[in-house]
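Please read the structure below before turning to the comments.
Apart from one protein chain that is not included, each protein chain of the complex appears where it belongs.
This part shows subunit A:
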Amino acid sequence: MSEAHHPAAAPPRAVPPAPDGDWPIATLTLRVNGQAHRLAMDTRTTLLDALRDHLGLTGAKPGCNQGACGACTVLIDGKRMNACLTLAVATQGQEITTIEGLAEGEALHPMQQAFIDHDAFQCGYCTPGQIISAVACIREGHAGSAEEIREFMSGNLCRCGAYPNIVKAVQDVAAKGGA
């Protein structure tokens, strides 16, 4: 796919019209990457689906959809969590950070740069979750040794097997003073 298919920040899509069924709809405010969004959605909507389908933030990825692969990892009040196992309605009043919220304008976050420098991905599908998780891993103080990084990054699977280079990227950022 060309770059054009991956705009850095897709314009938010319009809120889908309320479905004509009679299932419960929640009106809620999501705070994502420092911005508040007033939205209406089915109470069943996961945070992952809210981010992707209601806000057009497609960085967090659906992988297993059961909390096992970590491709959907986001920060909620600074803590990494699986957006696929979090109801959007349950995150009101909390601050959500996605991969789209890491860079400062055109300047990549050090962890994003380190993933490029260390070739820490192949297909890239798990990468947004890996990067968010890696940032939290360093902030938690769990990036001491390669072994510790592997243990505390175990919630993020990479089917391409880029683990050795992911560990190097995390070590690099940790050594340069953190995330």
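Everything that follows uses one rule, which is that contacts are C-beta pairs under 8 Å (C-beta built on N, C-alpha and C of every residue); 3 or more make two chains touch, one makes a residue touch a chain; residues count from 1.
Everything below uses one rule, namely that contacts and distances are computed from a predicted model.
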| item | value |
| --- | --- |
| Per UniProt record, name of the chain withheld from view ["Sarcosine oxidase subunit alpha family protein", "Carbon monoxide dehydrogenase", "ABC-2 type transport system permease protein" or "Heme exporter protein B"] | "Carbon monoxide dehydrogenase" |
| Residue of A:Thr46, A:Thr98, A:Gln112 or A:Gln171 in touch with the missing chain, whole complex considered | A:Thr46 |
| Selected residue (touches chain absent from view) among A:Ala60, A:Met81 or A:Ala174 | A:Met81 |
| Contact footprint on subunit A, counting only the chain that is left out | 21, 23-24, 26, 42-44, 46, 65-68, 70, 73, 79-82, 85-87, 89-90, 133, 136-137, 140, 142, 152, 154-155 |
